[in-house]
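One protein chain is absent from this view; the other protein chains keep their places.
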Amino acid sequence: MEPLDTELEDGALELPSDPMHLNMGPAHPAMHGTVRIVLELSGETIVKADVQIGYLHRGFEKMCERGTWAQVFPYVDRLNYVSPMLNNVGYALAVEKLCGIQVPERCQWYRMALGELARISDHLTCDGAMAMELGAFTPFLWFLKAREMVWDILEEETGARLTHSFGRIGGMARPPTDAFAEMCHGALGAIINIVEEGEKMLLNNRIFVDRLENVGKISGADALSLGWTGPCLRASGVAYDIRKAHPYLKYDEVDFDVPVGKSGDTLDRFLVRLAEIRQSKRIIEQCLERMPKSGPVSVDNPWVVLPEKEAVYTTIEATIQHFKLIMEGAKVPAGEVYSYTEAGNGELGFYLISDGSGTPYRVRVRPPSFLSTAGLGGLITGRMISDVVPTFGSLNMIGGECDH
Amino acid sequence: MLSTYAPMFMIIAIATLIAGLFYTFATVLGPKNPTPEKMMPFECGSDSVGSRGVKLSVKFYLTAILFVVFDIEAVFVYPWAIQFRQLGWFGLASMIGFLSVVAIALVYVWRKGALEWES
Partner (left out) sequence: MMSLSETIWAVVKILIMVGFLFNVGGLLTWLDRRQSAMIQDRIGPNRAVIKVFGIEFRLGGLLHPLADGVKFFFKEDFIPPRGDKLLFAVAPILVMAPVLALIAVIPFGDKLCVDDLWRTTDTGSLLFPAVPRYGSCLIPVARGGIAAIDLQVASLNVGILYVFALAGQGIVGAALAGWSSDNKFSLLGALRAASQMVSYEVTIGMSLVGALMIYGSVRMGDMVRWQGDHAWGIFIQPLAFFMFFMAAVAESKRIPFDLPEAESELVSGYFTEYSGMKFGMFYFAEYMEVVTSSMLLVTIFLGGWQLPFLHRDGLTIDIGTWRALQLPMNHLTVTAIQVCTFFGKVLFLCWIQCFVRWSLPRFRYDQLMKLCWRILLPLSLANILVTGVVYLLLDHAGPVLGNTLQMIGDLTQAVVAIAITYFVLSIVIGLIRPTRRTSWVVGSTAKLAQRFGGTPRSPRMQA
């Protein structure tokens, strides 16, 4: 007689079942930034995943070619709309590199402080949203409360909460307000308190850690070959931070650490972002300390910098200067340049070509999210549907950057 | 006998009535203006691919079978639990015998990989 319990090979017991095709997105609660993932499911397991971007499309790079160099600033605001200030600064640095302009010291510190504030808001949003999509709504709203403090400061400084358009070629639109340092000190302490509270709530929670650990794992080599940068790459153990590797502004003069993960899973990406919030706080504090209390924030170069508003109304020279800069744009010498900064999600590069006129000939953006989203399909294949949510959240894909 | 059960039937009837009323009101009061797009099954704005009558993974059925096995066992345990004090040590010993069979079954399905849901 045959034994009932024969040792079968793996999968031999599995009855044939059809794969189920499921569209996740573009109109899906977790797919912020309108991504569409076409999933092929077996039970709850993802057999094949096809990530499709492009539902948010504006022709960003083409739009840049029809205005002046300064008119690109509002567009870069809408690249990574969670940390617009970093894009502003990145673009301003690129144009200045092409023009060969060095902004005054005060402006450099100011740009760093504002940029790090934006980085805090970016990381808070990413980590909070990730927790929320796992069902932990409360830490998300706490993190948003902290982000609100950042935005309050940015609003006070720039006049706008989200799309600041605050950068200028050769400086910033306005000097820092008198209360800037005081506001930052007040907010940073409160933000760190909130982050610690949220951390306690999430990281002491077995469910949360289990949901993230060993999910969406990627090795440092794989991440590099996909072109990842920023927190996602650092979580995989590669300590590459442009602020350290190729310092710009005054990053070589401030003291900060680059947090690096070990295993490259979703939990590491979450933790790296939290650690970077603390490092940003350190940087901002040093900036505030070393930023000159007075002095110009823009270069003294009438060819690129707008004159004082008062002077425009009272003197003919300023009126003409204003007219030329607005109507024709600042003349950027012909040539090409690639300039890159560390944005919220990694290397934000601008490749600019100028033909010597007041209008950019070509603006090519190297957005960090575009490349990290390319790795999403590989990370979720073979996992379960539920794993899509934290993996996608931890990559912090921003629709505006994937406009290609 | 009937007077004990009558209130139970009453409440079941009332519960069904309330739920039915909710449903009827929702059907009667709600406006209806269907459009072809509205009547599409929701799949995040994309057209649905494949039929919904797919063969499902056998894992789901396995759970149902496990449920039948272990819930039936609970049915046997209940009468014993009520009479436990009267049955004493002998009752406990026989129940340990029964439960160990169940435990062996649990270990068996565990070892066979029926309690793996990862993939």
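General remarks:
Per-chain residue numbering starts at 1, and chain names A and B are given in the order in which the chains are listed.
Going forward, a contact is a pair of C-beta atoms (placed from the backbone, for glycine too) under 8 Å apart; a residue touches a chain by one contact, two chains touch by 3 or more.
What you see is a predicted model, and the numbers here were worked out from it, not measured in a lab.
Among A:Ala136, A:Val299, A:Val337 or A:Val365, the one in contact with the hidden chain is A:Ala136. Within the set A:Phe166, A:Phe208 or A:Phe270, the residue that contacts the chain not displayed is A:Phe208.
If you put the hidden chain back, the residue from A:Asp77, A:Glu116 or A:Asp387 that touches it is A:Asp387. What chain B contributes to its contact with the hidden chain is residues 2-8, 10-12, 14-16, 18-20, 22-23, 25-27, 29-34, 38-39, 41-44, 48, 52, 56, 60, 63-64, 66-67, 70-71, 74, 77-78, 81-82, 84-85, 88-89, 92, 95-96, 99, 102-103, 106, 110, 115-118. Mapped onto chain A, the interface with the missing chain covers residues 20, 22, 28-30, 41, 44, 131-138, 141-142, 145, 148-149, 151-153, 155-156, 159, 161, 183, 187, 190, 201-202, 205, 207-208, 210-211, 384-389.
The rule is simple: only the chains that are shown with their structure count from here on.
Centroids built from CA atoms put chain B at 46 Å from chain A.
Those residues of chain A that touch chain B in the complex are listed here as 13-28, 31, 36, 38, 42-45, 382, 384. Against chain A, the residues of chain B that register as touching in their complex are 43-46, 48-50, 54-60, 117-119.
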